[in-house]
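A single protein chain has been removed from this complex, and every other one stays in its place.
Labels run A and B following the written order; every chain starts at residue 1.
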Amino acid sequence: MVTGTVGAVLQVLLIAVGSPLLVGVMRQVRARLEGRAGAGIAQPWRDLRKLLRKQAISPHGTGWVFRLAPLLLAGTALVAAAVVPLVTTASPLDGVADLFAVTALLALGSVALALGALDTGTAFGGMGASREMTVLALVEPTILVSVFALSIRVGSTSLGSIVTATARDPLSVISPVSALAAVALAIVTIAETGRIPVDNPSTHLELTMIHEAMVLEYAGPDLALIEWASAMRLSVLLGLLASLFFPLGIAGADAGVLGLAAAVIAIVVKVALLGVLLAAGEVFMAKLRLFRVPELLAGSFLLALLAVAASFFLA
Amino acid sequence: MWRKIVRTGRVAEPAPERPDGEVPEQAAELAGSVQIRHVDAGSCNGCEVEIASAFGPVYDAERYGARLVASPRHADALMVTGPVTRNMEMALRRTHDAVSEPRLVIALGDCARDCGVFAGAYGVAGAVRDVVDVDVEVPGCPPRPEAIVAALRGLTGR
Partner (left out) sequence: MNLVGTLYVTALAGCAVAALAALTAPARARLPLTGWCTAVAGAVGAAAGVAALSGGVSAGVSAGVSPGGPAGGSGPSWSAWLPDLLPLAGVRLAIDPLGGVFVAVTGLVTVCAAIYGIGYCAHGLDGRLFQAVLPLFVAALLLVPAAASVSTFLLTWELMAVTSLLLVLAEHRRRAEVGRAGLWYAVMTHLGLVAILAGLVAFAAGAAGESFAELRAAELPPGAATVVFLATAAGFASKAGIVPLHVWLPRAHPEAPSHVSALMSAAMVNLGAYGIIRVGLDLLGGGPAWWWLLVLAAGALSALYGILQAAVTSDLKRLLGYSTTENLGLVLVGVGAAGFFAVSDLPVPAALALAAALLHVVNHAAFKTVLFLSAGSVLHATGTRDLDALGGLRTRLPYTTAVFAVGALCASALPPGNAFVSEWLLLQSLIHALPGAGVAGAVTMPLAVGVIALSAGLAVATFVKAFGVGFLARPRSAEAEAARESPPPMLAAMTFAAVGCVVLALAPTLVVPALGRAVGVVFPGRDVVSGELTLRLAGVSGMISPLLIAAALVIAVVAVLGLVRLTAARRARRAARLWDCGAGPMSARMEYTATSFAEPLQRVFDDVLAPESDVDVTPMKESAYLVERVRFQARVPDRIEHRLYDPLIAAAAAVGNRARALATGSVHRYLGYGFWALTGALLVLVALW
């Protein structure tokens, strides 16, 4: 119990502090592959520090929805960070929320941001919200069916038990079920976090934006919260992928101080590695046209269905 | 593509000495991170080409913590090019108003500083400083990317 609590606190801190660094690492990787020098991995933290010092702006006609949205977005990301097994599988919150609840919580954050964007009444805000909701609706089936595929083996959707089962038998990952589910979940992660090829986080062209179009009206601390929350969501989802399919080193219920320390190092390395891979992959790809995105997501849904079929027929 | 990346390697030039010029006091609060919204108030697009190359791989202004953004709400500094035409006068004021404090204005190029060759033309409302308060001026027609980068480094302090 103590280990679990300490682990949960540790992973929340880790995500809160480390996620902007992850974004920094990814930007640095991209910059180096493009032949640039790069701004350094601490640049996102510098940006956040500066944004916190700036003045917040409430555009005319906006109200409590606009103000509440960044808080809710960051809040859901923090709760997700506490629940998902990153450092420890024995989080005291494990029984409170399972994999479904985590994905629904992250969706709640997106919904809050979309409503904040709609509250401005600008065309770009509406456009971003509409697109974000479309992608969210199409991503949902893939997530749930992949969860289904992963939970059959364990007989539970509890994240702790799925990860524990895989940690106990790491070789079980090398199966068609896991491979298919992993690919499906990876595509979904890319779509959820607004990375290339679904969305381009560094675009300046409003017409191609999804996530960025929703935050065009936010300034100062509000914007800082949104950027921070986006970074946390990215790290939580990458961490979830790492834990589900490669839970090496994760601390169980009976781990000591050393076990926790090892788990922290392991998750940092794994998430950083995934981030580097994602960033490197983005260099080789162009953003898809918006109406080609559903095809990509339909493909990922098919993979997830195949994963379930495999889990039944190969078992 | 991978081979191309490996063969090209790093194209960014080594960072030159940090220029020591006058730094606006507001810039100190930004501490190493300046987001810039570019406003073309009537430029001939010569300055835009130079901005693009300043943020390109060779000069890589981003390494000093400067970044171009899409919305003035996200920006700390406006980078204004060209003489302010009558059609853009109100737009420039509004854009300036949309930036949250602390905010800076960079007048980029000779036209932005004193209307350049367009001074006195019937469609020109004036230089940038006639419309909004200017903090940094970068001379040149168009200014060299080195000069742009140097001005930006003055703001980011890196």
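As a convention for this text, a contact is a pair of C-beta atoms (placed from the backbone, for glycine too) under 8 Å apart; a residue touches a chain by one contact, two chains touch by 3 or more.
Since this is a predicted model, take the numbers as computed values, not measurements.
Student: Of the residues listed, A:Val96, A:Val257 or A:Met285, which one is in contact with the missing chain?
Tutor: A:Val96
Student: Counting contacts across the full complex, list the positions on chain B that touch the omitted chain.
Tutor: That gives, for chain B, the contact residues 39, 71-73, 88, 90-92, 94-95, 97-98, 100-101.
Student: What chain A residues would touch the chain not displayed?
Tutor: Where chain A meets the chain not shown: residues 52-61, 63-65, 71-72, 74-76, 78-79, 82, 93, 95-98, 100-101, 104-105, 107-108, 111, 114-115, 118-123, 125-127, 129-131, 133-134, 136-141, 143-145, 148-149, 151-152, 155-158, 161, 216-217, 220-221, 224-225, 290-291, 294, 301, 305, 308-309, 312-313.
Throughout what follows, only the chains that are shown with their structure count from here on.
Student: Where on chain B is chain A touching in the complex?
Tutor: Contact set of chain B toward chain A: 1-2, 5, 8-12, 15, 29-33, 35, 57, 60, 62-65, 67-71, 73-74, 76, 98, 100-102.
Student: Which part of chain A faces chain B closely enough to touch in the complex?
Tutor: Contacts found on chain A: 31-40, 43, 46-47, 49-50, 53-57, 203-206, 209, 212, 215-220, 223, 283-284.
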